[in-house]
Every structure is written in structure tokens, then in C-alpha cells.
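To keep things clear, I will list the structure first and then write my remarks on it.
Heads up, this is only part of the complex; the chains shown haven't been moved.
Each chain gets a letter, A and B, in the order it is written, and its residues are counted from 1.
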Amino acid sequence: MMNELLKETIHLAILEDIGHGDITSLLIVPREKKAKANIIAKQDFILAGMPFVKEVFNAIDPGIEMQIYFDEGAHVKKGDIIAMISGRARSLLAGERISLNILQRISGIATMTNQFVKKVEGLSVRIADTRKTIPGMRIMEKYGVGVGGGINHRFGLYDGILIKDNHIKIAGGVKKAVMLAKKGHHLLKIETEVKSLDELREALDAGADVIMLDNMSIPDMKKAVKIAKGKAILEASGNVNLENIRGIAETGVDIISIGALTHSARAVDISMKFV
Amino acid sequence: MMNELLKETIHLAILEDIGHGDITSLLIVPREKKAKANIIAKQDFILAGMPFVKEVFNAIDPGIEMQIYFDEGAHVKKGDIIAMISGRARSLLAGERISLNILQRISGIATMTNQFVKKVEGLSVRIADTRKTIPGMRIMEKYGVGVGGGINHRFGLYDGILIKDNHIKIAGGVKKAVMLAKKGHHLLKIETEVKSLDELREALDAGADVIMLDNMSIPDMKKAVKIAKGKAILEASGNVNLENIRGIAETGVDIISIGALTHSARAVDISMKFV
């Protein structure tokens, strides 16, 4: 699960929080003092991010050991002991906050994603994330979406073609933009935003593989599905929330992408207590 | 405003989002095409983070120019044009998402902070942040708290002594912990958590400079203020929200620290449109 990008995120997190050292522990905790601590759920949520917690402690002190009692994606309940960590007390304290910050956020994302996923149960539509993530946290955050039952849209500007309003303006229309992309790339799907059914037809004509219906009304989305079904993957996007998602899903679109999964997820409550 | 830590955050943000290149723009946007784009508020909020936006575009393309129409901390209204950016279209598109992700989050934090600050208007209490920030984003997030009218608690484990429950357990009591810290450090204030009025008295006896009343009831906080006023700075902490903050503030504590300012702030809505 580790890669060089994740290593940089964890390096930066530790550099930022520990800096030249944890002065409180230095003053109070004897150097070789050993301890055990439990990671405890203080509310119900979907667990996601323990592999990153492991890497944080491993980067701080390879001597730390961890026993994890729940699988990723498990529905933990308030009061559950998620994991037990043991080793040098100073190392446990040094990694506590970074670990909780990650775990609280990634579990928060998984939990929120799961709420959306449940709203569309029984339908074939998939819930997807966006690039509206916190800088430096994209891999972790998109992982959280996956654990919650969603799928990942492109990771960055480098691994998916997505023609947006600003591109369309430069190219001089949806059709021209899609055709430029198709001519230039053969091995990636071409996705384009459209704002109207007319633009949708242009996109289909030009051979777009995926069409994002940007902020369309539900009646228009229904028409879009009629027009495009079987010819392109349809993605609904824009102002999706727990109230309106079922209606959007029932239009028959294939994917609903939701920026809020990452940009507005709230941390769940988790603590670490020495035992 | 830039420092080596911020440079690492921005490096990582760009590496993560742009990777080997923005393939959509490469296909659709001519290499030397120039463009102008507006950054537009899509809701009301407190603006915070434009200096970071500037650094992001500067790292991507030093030829980008930016005119900023609002000061940090300004109350922007839905529809306001916050700034105008001009330069190579590919560079504008490359920096768009990273910039908005930062600006939406930091403004979200400033906006939420400001809501808390307004609730305590007229009182001398100060609203402070915590270390419950997103890994790699601490400098930016704490800056957002400041713009919103809050104050910054310690940045990391390295620049403030804060004795928490786990330290107290290891030391064998509040008093012992505070005394160990006082003996070891002379130039930093000593802060300790306490969970009861008895612990508060121990902390005062031991000479703590700042005492955090952890999840105390309002009646107990009032008693704490009576006991400690003038002897130590009192900080209220734990489960503070917009409903209960006024009551907490009126107990007379000096500082109220609120993890939610950073761990649960929601992104505000901002977009970038080519003109």
C-alpha cells in the first residue's frame, strides 16, 4: 500500500507535527518507558485508514507493534477498541495526533461515502469522488472513498481526460474539444462536461466515452439517459446531497460524482488512551 | 509568508495533482495560448488563503500574474470576483484545482472560526485552534484560524508544553507531571490538562502557567475560574459548539480551544472561470 507519494505525505506530516522533538514527553516520560495504548471509537462510523496509521508509527519508531481488531470498512460502534499499540511511550505519544488526524478524516470520508452509497442501494449507479481533496492527502482520501463503497474518479490531471467548461471555451465548443482529444489520445477514455442536451448530442457525435451532466435538472437528466444510454457512460455532477441523490440516481445515470465526499467530510471522533 | 515547510506542502500538492502532466490541456489548449480567469465566490464567506494561491501559481509558472481584489479576512459575497489571473492558459488550468482546494478549505476554516468569534463578542475570551489539522496543511489551516479572528495554540509537539491525560498517567498525577516539566524547562509556559477541581488545585500548586479544563461542566468551569483567576490562564476544551460556546465563555475562562475549527470545517464554494 505504501508508495513514494505516500511516503512524502507521511514525511511531511511528521516533520510538521514533531519538528525538532516532542518536548512534553522529553520532560515527563522516561526514555525507555514502555506503554500500551488503545485506539477507541467515540462514535459509530466506518473504519478506514489503519494501514496509514501503521506506516506513521513505523516511520517514527520501527519497534512499535500494533494489533488491529477490525477490518477496513468495518462498522465500528462507540466504545469499540479498534487497535492496541505497544512500544516506547515516547513513540506512542509522538505518533498519536498524526495518526488520529488521519484516521478521523479517512474514516469520516468512508462514513460519509457510505451514507450516499446506501441511499442508492438496489440501483446500478456508482458513487464517485472528485479531485476536490485536501492537498497532499489525495491517495488517502480516495482510498477512504473506496472503503466506503464508492469508486475513484481520476486521481489527477495526469491519468484521465476530462474536458471542462474552460477547455470547451478555448476549443470553441464541445464537439471540437472532444475531437481534439480523440485525435490525440487512443488509450484513455474521453470524458466531457455538458451543460445542455444539445451539448450532450454534440459530445455523442464526437465520440465521447463518458459524459458528465453538469448541474442538470432531473427531467433533463432523464432525457439525457434516453438519448445516450448505451452510447456513453453518463455521470451526474453538481450539488448532490443526501436528500436529492436518490432522485438523481433514479434517472438512470451510471455514475454520480460528489465533491462533498472529500471536501466537506467531517472528522469522526476517535481517541487513544494508555492502558 | 513562504518558508521551507510551505514549499514542501506546495511541492507535494503539485506532484500529486499534476504528476507527469495535464493531459487534457495538452490535447486541447495550444501551448502558447494566453487567457484570463476570474476566481469567483459562489457563496458568502470570509476570504483566507490568497497568499498560498499566489505561491501555487508561482511554482507552476512564474509568468502568471494575479490581481487580488479583496484583503484577507474580507467578507466576500456570493458572486464577488475575488481575483483575476492571467497568463498561459495551460498554467491557469494546471493550478486551478489545487488553488481552489486550498482556498475553499482555508476560507472555510476562517469562516467557521469567525462564527465562533462572533458568538463571544463583547467578552475578553479568545478562540483558539488545536493540532487536529489535516496532515501537511497545518501552517495554512492555522493561518485560516487567525484570519477568522482566532488565535493559534501551539503548532506542534515542538513549540509548546501541553501535559495531557497520558502524560499524567505516566508521571503519576498532575502535580508530579507539572513539576517535572517546570524543572526541565524555563522559557516555555507549562500547560496541563485537568479533569476536576482537585486536579486544578494540584496544577496551581505545582505552578502551571496554563490550565486546560478538559470537558468540564459549566458550573465546574465557573468554580475553576474563581479558584484560578489571576494565577493561571484557563483554557476550556472539549465538545464546544456554536450553541454552547457563549455559556462557556461567560464562565470567565481566558481561552476556548475548538478542534472543530480545523477538523470539521467545510469547504466554501469558489470557482474559476475563464473570461
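To be clear about the criterion, a residue touches a chain if its C-beta (ideal position, glycine included) is under 8 Å from a C-beta of that chain, and two chains touch if they have at least 3 such contacts.
Every value quoted in this text rests on a predicted model; they were computed, and no experiment measured them.
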Next item on the list: Report the copy count for the entire assembly; 2 chains are displayed in place.
Entry: 6
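As a working rule, only the chains that are shown with their structure count from here on.
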Check: Rounded to the nearest whole Å, what is the centre-to-centre distance of chain A and chain B, using the mean of the C-alpha atoms as each centre?
Finding: 22
Margin query: With touch defined as at the start, can you tell me which chain A residues reach chain B in the complex?
Written below: 5, 8-10, 12-13, 15-29, 33, 35, 37, 89, 92-94, 96-98, 100-102, 104-105, 131-139, 155-167, 169-171, 177, 180-181, 184-185, 188, 259, 263-264, 266-267, 272-274
